[in-house]
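For reference, the structure I am asking about is given below.
Only a single protein chain was left out; the remaining protein chains are all shown in position.
Per-chain residue numbering starts at 1, and chain names A, B and C are given in the order in which the chains are listed.
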Amino acid sequence: MWSVALIGAGRMGALHGANAARDPRLRLKYVVDHRGESAAALAGSLGARPADLATILADPEIAGAVVASSTDMHLEHCLAATAAGKAVFCEKPIDLDLDKARAAAPQLGDAPLLLGFNRRFDPDVAALKRALDAGAVGALETLHIVNHDPAAPPPGFIPTSGGLFRDFTIHDLDLARWLLGEEPVELYATASCLVDPEIGRLGDVDTARTLLRTASGRLCVISNTRRSGYGYDQRVEAYGAAGRVAIDNRRGDTVETATEEGALRSSILPDFPSRYAASYAAEMDHFADMLAGGARPRAGFADGVAALALADACDRSHRTGRPVRLQS
Amino acid sequence: MWSVALIGAGRMGALHGANAARDPRLRLKYVVDHRGESAAALAGSLGARPADLATILADPEIAGAVVASSTDMHLEHCLAATAAGKAVFCEKPIDLDLDKARAAAPQLGDAPLLLGFNRRFDPDVAALKRALDAGAVGALETLHIVNHDPAAPPPGFIPTSGGLFRDFTIHDLDLARWLLGEEPVELYATASCLVDPEIGRLGDVDTARTLLRTASGRLCVISNTRRSGYGYDQRVEAYGAAGRVAIDNRRGDTVETATEEGALRSSILPDFPSRYAASYAAEMDHFADMLAGGARPRAGFADGVAALALADACDRSHRTGRPVRLQS
Amino acid sequence: MWSVALIGAGRMGALHGANAARDPRLRLKYVVDHRGESAAALAGSLGARPADLATILADPEIAGAVVASSTDMHLEHCLAATAAGKAVFCEKPIDLDLDKARAAAPQLGDAPLLLGFNRRFDPDVAALKRALDAGAVGALETLHIVNHDPAAPPPGFIPTSGGLFRDFTIHDLDLARWLLGEEPVELYATASCLVDPEIGRLGDVDTARTLLRTASGRLCVISNTRRSGYGYDQRVEAYGAAGRVAIDNRRGDTVETATEEGALRSSILPDFPSRYAASYAAEMDHFADMLAGGARPRAGFADGVAALALADACDRSHRTGRPVRLQS
Partner (left out) sequence: MWSVALIGAGRMGALHGANAARDPRLRLKYVVDHRGESAAALAGSLGARPADLATILADPEIAGAVVASSTDMHLEHCLAATAAGKAVFCEKPIDLDLDKARAAAPQLGDAPLLLGFNRRFDPDVAALKRALDAGAVGALETLHIVNHDPAAPPPGFIPTSGGLFRDFTIHDLDLARWLLGEEPVELYATASCLVDPEIGRLGDVDTARTLLRTASGRLCVISNTRRSGYGYDQRVEAYGAAGRVAIDNRRGDTVETATEEGALRSSILPDFPSRYAASYAAEMDHFADMLAGGARPRAGFADGVAALALADACDRSHRTGRPVRLQS
């Protein structure tokens, strides 16, 4: 059993905290949050204690810190925990400022830091990756990633979100890097505000298409919207020299009702907590692997910086209307 | 080119006549019907001539007769055409009276007679049969045949129909014989009148389940209803020692609409003319094979008698509430 | 929190014990098994204590007993626990001997006893039931239940299993009763030994089809095999006056690989622990509802007796080759 502390008692904190509490190899000892009541409530429900940051950093029993604080605190908490000798599992993104993130490379570049790109831990995505690696469709040529949120966030979320690319597309950019097996050398992004004009007034977009290209000519399309109207659409198609391998959405149940109107299947899973529940648990268990046996993080600091650099480039491409060359 | 005559200008006659007219190896020369106007109208639309039975039997150019008259005339027309040296393609059933049908064996047993069990010519059913024959799922063990009509026939159809088993289930009984590769040795049928009480008052049923059993223990379920409410449901599942091979319904189009209610696919094909169009054309072309090269009929007189015997047994089982042993 | 004891540390005991240990409202205090080592090992892994039956019956803190002992001990353990004032969650079947089971009615008929017909707790099955109850396809007319095990059990399991109908079909018989909304008044079962001749030598069958009929004429087909060759096939189709509502299998992942051979989807879930994991957890949580608030068991003693009576009738029908009338 490895003792861990959770930093951040918000929505993602609650999700990760519950997984830590359930993991047979982990013991969730502390919950830290500057909003003391939130920390106390979450700690209470998970059998942990509220604490302040200094306490957990000083406690030699704490082997790992799960950072689920607000995005602007991610880097600071990662640095503090790393400095105190703790392994870190940090929710994405590593930061919204690329320069600031890069500046942390000396401290974090080689640290045992797992970055929360949870798609890599999803059973379906992982099975797709295994199929590709096993050559199920020959050499990979192109990718198509669909990431459509069910409904737009409240406008209040937009200003501190980093914008669609850094907040949302970043998952797909990481997934593309992981599946393509090559770094993108160029990208082009175009985006619109079609869902909610308020998002546009706040300087953001809600609908985007991004094209990535690698040195060998592999192509990847990323499709994003903030509001699908039909659930949380999460699909990946990979095309290779010998065919196509793809993963599909999952539904809440398998009921199909056929009447004279046609055949109606139940909706796809509605949101990320339901769709990616297994991925978050597997991610936490991978953190236990890191604590227990020194496993290398499946997604680390460098992946976080690379995805952020791509998200920045998407934003720049969209704003300038031009493709962006990426330095490798 | 082989010249053929169509006997019967009703719904099935129109369907078979059009296929004969379109077949590149056949020439539809005559249409016969005691309702002269019907014969003239159909002949006119298909580039043929109306004629009476004697004319076509006497015309040495006529190589084949397509019998699509009313069921009670099937045998008589088959006998007349066979006696005149014509090959025959007769719509199912061969007759509704098993003894009467059996009595025609001396004349028809070895005649070039194709009986209209069109399922055997459906591309999906034929592909299923090839998969089974190729051992795709090992030795066949069980079958499940779904044959659900979209909507109940008008009550006026019932009294001369022969009843659900002889009129409708007979297709499935032939299909079961063809796919099982063994004759049933026992069957049990149970049926209800759930769709339209008028059908019950007329002494018939509208919903049935039939269980067949072969000597080696293979089992087959046949599922029938006169009214599905969702289209013309035509499915077959075959289970073998190594798995399951099945065919599914086809839809009018592939449109799927996903909204917050779920994902709605378009209806399955609505009726037998749309669902089995390809099978009827292939069946007519098989008749051309018989005329051209002496191909053996894929379904012949003996198959028609065997299926009728099974339909009789279904009816008896349902009426007595007991399984029926079949003599091989 | 309600304290419960687990009686039986075998495969089903381990499954139910883990769910009890995970349920937020339950505390698994004891594990009882005459094989002391098994009890100790399972108790240890679940944070409970091994104990003997007398201890748990005498402990006033124990509110409920989970009976997962060998089938021949189910009734005895249910009676003992009930006599001691405990609520009981008993794995199916209640017994293999119908007379013996019925004799326990005075003690168990009104007891708070949940019988482990887990299908009723499966999210897909439950969603199907809700759709039917909501009239999604009008008045129910017919049912088709597929329950195909992936691979035959070892022959050693057969002699004490009660045979295919009492051991395996019993789940479907309960499901049919639950979904039909009417008691069957007649059934017919036919069965073969096609999978493993050794099963036949032991007097059992491995492939069966059962037809149920209710007073109003509703029909139900149950399809069983001990070995599908393609996974654990669990499907239900319900046909009503206005259409069809069905649930389908679930797959381990959603990967589909398309090559020139066709499009290959991953296998359906392989076995009951994977397929019905959610149902077992929901069933245990329903037991917590019973303990906490006196909820009526969704499946109780009378359901266990009724399903056993139907299984007996299936066996009799198969052996006599005749339909069996059921007394209501």
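The rule is short, and it goes like this: a contact is a pair of C-beta atoms (placed from the backbone, for glycine too) under 8 Å apart; a residue touches a chain by one contact, two chains touch by 3 or more.
In this text, all values refer to a predicted model and were calculated from it rather than measured experimentally.
Shown chains touched by the undisplayed chain in the intact complex: A, B, C.
Screening C:Pro93, C:Gly116, C:Gly162 or C:Gly229 for touch with the missing chain picks out C:Gly229. The missing chain, though absent from the display, is touched by one residue of B:Ala58, B:Ala83, B:Ala127 or B:Ala292; that residue is B:Ala127. Set against the missing chain, the residues A:Phe89, A:Phe117 or A:Tyr239 yield one that touches it, A:Tyr239.
Residue B:Ala242 is the one among B:Ala40, B:Leu79, B:Ala242 or B:Ala295 that touches the chain missing from this view. Listed by residue number, the positions of chain B touching the unshown chain are 123-124, 127-128, 131, 136-137, 242-250, 252-260, 266. Residues of chain A that touch the chain left out of view are 137-138, 141-142, 144, 148, 186, 188, 190, 192-195, 207-209, 211, 213, 217-219, 221, 223, 225, 227-230, 233, 239-244, 321-323. Touching residues on chain C toward the chain that is not drawn are 229-231, 258-268.
Here, only the chains that are shown with their structure count from here on.
Of all chain pairs, the one linked by the most C-beta contacts is B-C.
Every chain gets a centre from its CA atoms, and the centre nearest the mean of all protein CA atoms is that of C.
For the pair chain A and chain B, the distance between C-alpha centroids works out to 57 Å.
Chain B and chain C have Cα centroids separated by 41 Å.
Multi-chain contact residues, meaning those touching two or more other chains, occur in chain B at positions 229-230.
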